[in-house]
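Of the protein chains in this complex, all but one are displayed in their positions.
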């Protein structure tokens, strides 16, 4: 593997050819190494059915490669051209209200449409046939941002047909499906798989088992759609295959897609995401208006590093991943779009590298003065003058140029699980019970304590690398994980709602959490409106969700009125398993995770508001998300400041918690 | 009539037959007497077209009856099976946006579809043929929760056709319809009844007369749908016929449906309703989070007791009614679903009995671990362990076992009228003018004063039983009621918006309120945003709605600036009629109702916050909805406490207002 690199997304088709050489010269001058192109070019590569035009793309690749830049080439399947849609008008998705999601922007296809899948194989084959062995192309991106704009699900006839076949494969008989879903409940039984409908437009909520099955199916369709492309590509290229995932996208299981790819990547828009995808207090949003939430990016870095380890059986600490699109300035799509604080475009990249990113590509080179994203900043302004992001990108490029990618193994593992996201979306039981938000509550607590995390899938069978394992809201605990918990020699903190559902979205017997060695039963659950937080005796409160716990295990957290809130027991492996029967507010989460971490022998810190830290094999990186300067053990950090402190024996300060390898 | 009884809803089809005997043994052990079954079993009783399977149901009834339990059997028409819907796909309702409300949950039918009506007659005939004379079946429930999930209206072609026929019957000629609706207004005139559209998808609001007619029609369709079942049943059984109404459901006129049934019943979910169906201040919702609103249940008890008197011309005090489904723990369908305060499952039942309920059935026996309601508590947990509700149900069962049902006649009558609900929904004129909320404002005031109420229909022709009659927001005052007001010898408090519309949703001449003997005219109305309450000279304020009153009647309430707010006059019968020209806030409502009650010779009380009281022929029942203990004349009430104080001469305390018979 080569060293860390910085890059950019480029759209040669948007500019006159005469502009390319100067663009490319400036990219190289800024120290950029990777350039992604091509992911939306179908109408230019095949302007009419079967009439290919590769000349301009040949020339663009040539200009880039001549300047020493490595090309990442996208397959253009996220934007089928008009002539293709007109040939098969039923290829578009239908939304939940039954309306077509039509041509005119992007992602206007249904993952289940066989005709469109054939067209995708054809165009990818044509592209791969031409460029697969071209050494100038060092990686391929499949499609673009699967699931974005709520496109993982479709209620089209094609989806219905594919879902019926999926059900036939999964359940084998209509009776088995009826039993699995509990269709007897409201006479919802089917006599044949072709009676299975999609779970939309029902009078009141559809059977949650039906919905969960449909979500599983929809996820599988994304994975198989991607696989059809990787199968075509693998035969024609040895370059890395990548997809660029989105932030806060839970429409499909990313590990399933990742299993067919060499590298994971994601598109990181910290300020946009803070504005439109995080359910956090207004005051928090005000504080981080121009910086983004301090933990949102890190969480996704750790998640996609794990996704990047899916293909080759690597450790989640060691997965291969990139940022394919990094916000460089104001974006165009959030409700409000403030400009980043000076320095943030650099900070965000350094945070990514600290979490192990191989490459960080800024989106995009020059701001397009036309079409949907014309208000999205680039590294250049529309008039080709450097935008603020360019200097920051160049600065990072210089700083990381000679460094090997990598990050330190996590001290804490957080189990993240897409089916759990679907389960709680299907039946939240409380209007604000949101799985990713719950996971971020625990993630944030550990980060505020200065701990390094790995995000791991629910299928993990060995927890021994992590002194502390967090398992919030895991709907179903698979057998392998169950065994790993029992065998674990350190700390496990699970709940709320752990193991609360079978894989078919039913309440299991024995009742939850049914965790190994823990005599604890959830006798009753309740969801709470915002005004009804329940204070914990030890500080903080349960919010949104509370479970009544029974059993003989040790009570380690109690409500102020004495009722148990968490119970714990020794594991077979000699560790300790704690089950928390509620959603902790930030104060409770910090207190409880601190206690667990300390019990696990981890050194914790009290980081100032907005400061975060992450270790790599060679450095401890300090990041300041605050808009004011902050003091850290490594020195004073200006707003958006980054200190990369080498990890050496002599560099350790006495006052500082020891960095445990 | 037998004594008060407690029961439960049971779904034998959800459980292996081997479980039934133990379930039934425990029901009997808990003192339960009635068990409702069967209302969703169509796919099990007729798994394929024309192929009936009654064996399992025979056995289930047998097991129940062998334990001495009385069976209430439901007709399964709320959940037509898939094969039936596939045979007549146009049987589903269309929503206002024209989208089908499809198979996959329940109530997926249009009340106007003739083909589906025929299927319903057929299945009811088959069921009644088998079980109609079976003495183990002591009552029949038709369908389930008419109108629930907004199903009283449908915009399907079947509905349109039926509406056109309904219009032809009502108006006789297109010209008469045009005149009745004022269709000249925007050239909306029709030349033939087949030109009459449904009032949806119009560019701006449709003609309110058109909407009101459509609401009347929709209500009539519910009643005639139900009547088709009762006609089939009456021929084949002598058991009581019942329907289980919902809370806060105004989609159809319940007295019309009740006229064909022996007993009214309703499904009472106090905590769920507080959360999702009451427009009350957040602080009030916080105080009663785990108890439900202190007046919501009582109002519906009094309402459905009146509905239960419709068939046999009984007094509204004396109607036959049950709770068919009583919340026993957290439900699954509100935005947030907290657990009841310990004791509430008992308190709710006692309140129902105090209001005259014959039976209270808890919903449901065992929490289903599958399908839509898996998070809805039962008397048993999914693992068959007793949930908190079971002990409370058993306690109530013991307490009421030997008591005859009944309640004391109301001291105060509140006129409630479904067409008024439709009228103000159609044209609220102020965004927050909601009829049931207005009625609850007056109901609550009287309840807080310790008064017993009857809810009576607008067609009431004799008001003499009630010293005080409240008539809020009655859109049209029928002639019979008009005569009764004139003849009344005690107090009547009417308004706002009384008599403000003709039955065809026009403004009548002379202008409202045009009440007998009252020289008072509403010269102008205005609706007010929340910040614009208008203080009354006597205390409290008008809120949401204010009318300018003119005329020679006595001014008995005035705004602070002196303009009249209420006017009054002597009735022919020697009573006094007061018209209130606005929506009183809680303080004003309490003050005004107190004055009227005292003037009517009623003894009022100052009940502590959360305490309510109701008399039966034998007891005064005290209920504490507060989460803290409260002192009452009958003693100290713990949270959720109930005191049933025998009514005897000696039991009367000197300090207490006299209980007038």
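Here are a few things to note about the model shown:
First chain written, first letter: the chains are A and B, and each begins at residue 1.
Here, contacts are C-beta pairs under 8 Å (C-beta built on N, C-alpha and C of every residue); 3 or more make two chains touch, one makes a residue touch a chain.
No experiment lies behind these values; they were computed from the predicted model shown.
Note that of B:125, B:526, B:554 or B:586, the residue touching the chain absent from this view is B:526. When the full complex is taken into account, the listed residue touching the unshown chain is B:209, out of B:30, B:61, B:137 or B:209. When the full complex is taken into account, the listed residue touching the unshown chain is A:47, out of A:47, A:68 or A:398. Among A:3, A:173 or A:374, the one in contact with the hidden chain is A:374. Of the options A:2, A:105, A:173 or A:464, the residue whose C-beta touches the omitted chain is A:105.
The residue from A:383, A:402 or A:479 that touches the chain not shown here is A:383. The chain not displayed touches subunit B at residues 97-98, 181-191, 195, 197, 199-210, 427, 429-431, 504-511, 523-529, 531-532, 548. Those residues of subunit A that touch the chain absent from the view are 13-14, 40-44, 47-48, 76, 79-83, 86, 93, 97, 99-108, 148-149, 151, 275, 282, 285-286, 289, 329-330, 332, 335-339, 367-375, 377, 381-383, 385, 387-388.
Everything below uses one rule, namely that only the chains that are shown with their structure count from here on.
When the CA atoms of subunit A are superposed on subunit B, the rotation angle comes to 120 degrees, reported as a multiple of 5.
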